[in-house]
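For this view, one protein chain was removed and the others were kept in their places.
First chain written, first letter: the chains are A and B, and each begins at residue 1.
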Amino acid sequence: MTDVAVPAHGLQIAPVGDGRMVISMGPQHPSTHGVLQVITELEGETVMRADPEIGYLHTGIEKSAENLFWTQASTVIERMDYLSPLSNACCYVMGVEKLLGISGEIPVRAQHARVLLCELHRIASHCVWLGTGGIDLGAISGFFYAFDLRERILDLTELSGGARMHPNYLRIGGLRDDLPEGFLRKVDELIAMYYPRMRDLRALLQKNPILQDRMIDIGILNADDAIAWGITGPSLRAAGVPYDVRRAFPYNGYENYEFDVITRTEGDAYARFMVRLDEMDQSMRIIEQARKYLDTPGPVMIADTKYAPPPKETIALSMEALIHHFKIVSESFRVPPGDVYQAIEGPRGELGYYIVSNGDNRPWRVRTRPPSMYNLQVLKKIAVGEYIADMVVMIGSLDPVFGEVDR
Amino acid sequence: MPSSQTPPAGGTALDPTAVRADIGDARVIRVTPADVRATLERLRGEGFTMLIDIGGADYPGREPRFDVVYHLIKLASTSTTLAQIGQPERVRVLCGVPENDPVVPTMSDLWPAADWPEREVYDLFGVTFSGHPDMRRIQMPVEWEGYPLRKDYPLRGPGREKTPRPSFALKSNVAAGTPASGRTAAALQRQIAAARGQAPKDDAQ
Partner (left out) sequence: MAVNDMPGQFFLAKLDDVARWAQSSSVWPLTMGLACCAIEMMTATAAEYDIARFGSEVFRASPRQADLMIVSGRVAQKMAPVVRRLWEQMADPKWVISMGACASSGGVFDNYAIVQGVDTIVPVDVYVPGCPPTPDGLLYAVNLIQQQIRQGGRGGILARA
């Protein structure tokens, strides 16, 4: 058991002569942000070649989704990008709504709530990135500040959806039920505590000379390479290309929101760091606008009872409601055959789902376009020539989440 | 999971990709492995510089059986403002791959982004990409047999396909070693009957 004749990745780790050393960084490592193995060929401290090995978290989510109903598949799909679960669910339900042809009927309140929750989860995901990125460099206090901010967001997720992570609150057709009482008041509290907290975090990290020394001019990625390697999200915008799915292909009413798309041109780890920090502020700007929109009451689920479970209180009173509830829960609805590609701007980049239906009550195929996988692949290129100590900085600045890379 | 309780409702389309609902999410082009490379090179010349994704799909009732799906987007690296980016065009290239010869030319020399997704399509579907520098499994261990995302590969894996799924409702707490709580349906019926002042039912135990 302890001698591995054929390692799982199929490559041999062996001395290559010329004074070079091949080492395996991971898959268990405090700073690889998950189960990543980077097979690095080192000459002294300089990386000559870096081969990331993935698959250590392959969960078969796509195959599981093929065996679950349309309404149930979002539970496993939420577990891909586990730092911002509602983003996955949002993209998936929007794709299915396109196949059903009901995209135009989603109530406005549900769209605003989706925007609010997705942006909250974007901030929560960036909090984890910030905290763990800081810890990798030794800035341990930033971790506590960032995770406390994330706690307030998880409180909101728990209040609305019932669970801190993976609440399965977004449903095909809208939301599971309306935002509870007190939710908007807690959002106001979060908005009030956010700006002082970000000021503290920026004071700790942004101008910190050690952090700047370790991040500036590390892992430089220019715009041409970024596009050739399929990079999206903050890493692409730090390279100078202002591609943001919320602006390019607006969804959920993002065309009604005012926010800036943060772009930098240096393309190094510090630029990616600054883009994400500024993006958090823009997300809070969107949250403030969505919060105002949510003052208006309204339905949160489409009226069509073929897709929307009837309100719980009607089930005991109405036979039709009981039958609809039974049919939706026990055998779900059917989605007309066809295929669709739906993309959103996730915290890591363009998260897309290529959903195929053959008319059944289960998905035929849910192919995920994982932004983290493409963002991580470029490590093969940007790590060459850097020190092994910078590998940690580069992986952190690309911000992969392995539930998404491996699925 | 519903799979043990309700059978699939039965899909109607052997080839869902042929049923083009008017969704407008992308321009769709269907090609064969012989002309997929020329098509993608031509699209790249037209400005579709970013390969967003390469995925696979399995349609066992249809010939060709597999689909390798390329998603591209028109994005110029020289765009520096939102106005220049605009609303990029999306294109989806569906390459039908037959089961008896599942080989497609690689795109990894045109787009370095294609490296890992092609390995993943090979790993999960068995479609090989000729000319790929490193065609080996990426998600499953390298000695794994079978292509998991094919429709004829069992969900729970070939080893556990026939093992019954645990049915928690039928397990007895006492048999499992934890003491019975006494809160059974029969006890509840006795309790209700006692509260109503009636004699307990005969078959209660």
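The rule is short, and it goes like this: a residue touches a chain if its C-beta (ideal position, glycine included) is under 8 Å from a C-beta of that chain, and two chains touch if they have at least 3 such contacts.
These numbers come from a predicted model, not from an experiment.
Undergrad: Per the definition of touch given earlier, which of A:108, A:165, A:184 or A:315 contacts the omitted chain?
TA: From the options A:108, A:165, A:184 or A:315, the contact with the absent chain belongs to A:165.
Undergrad: Consider the whole complex, including the chain that is not shown, and state which of A:47, A:83 or A:321 touches that chain.
TA: Checking each option in A:47, A:83 or A:321, the one touching the absent chain turns out to be A:83.
Undergrad: What residue numbers in subunit A mark contact with the hidden partner chain?
TA: Considering the whole complex, subunit A reaches the absent chain at 1-2, 4, 8-9, 27-30, 34-35, 55-61, 63-64, 75-76, 79, 82-83, 128, 131-132, 143-144, 147-148, 150-151, 154, 164-166, 402-403, 406.
Undergrad: For the chain that got dropped from the picture, name the residues of subunit B it touches.
TA: 1, 139-141, 144, 148, 153-158, 160, 165
Criterion: only the chains that are shown with their structure count from here on.
Undergrad: Between subunit A and subunit B, tell me the centre distance in angstrom, where each centre is the average of that chain's C-alpha atoms.
TA: Distance between chain centres: 19 Å.
Undergrad: Can you list the residues on subunit B that touch subunit A in the complex?
TA: 1-3, 5-6, 8-14, 16-17, 19-21, 23, 25-26, 49-53, 55-58, 69, 71, 75, 77-82, 85-88, 90, 92, 111-113, 115-117, 136-143, 148-149, 155
Undergrad: Give every residue of subunit A touching subunit B within the complex, in rising order.
TA: By the definition above, subunit A touches subunit B via 6-10, 54-55, 58, 60, 62-64, 66-69, 72, 98-99, 101, 223-224, 226-230, 232, 240-244, 247-249, 261, 263, 330-331, 334, 336-343, 350, 352, 354, 356-362, 364-365, 367, 369, 373-374, 377, 381, 406-407.
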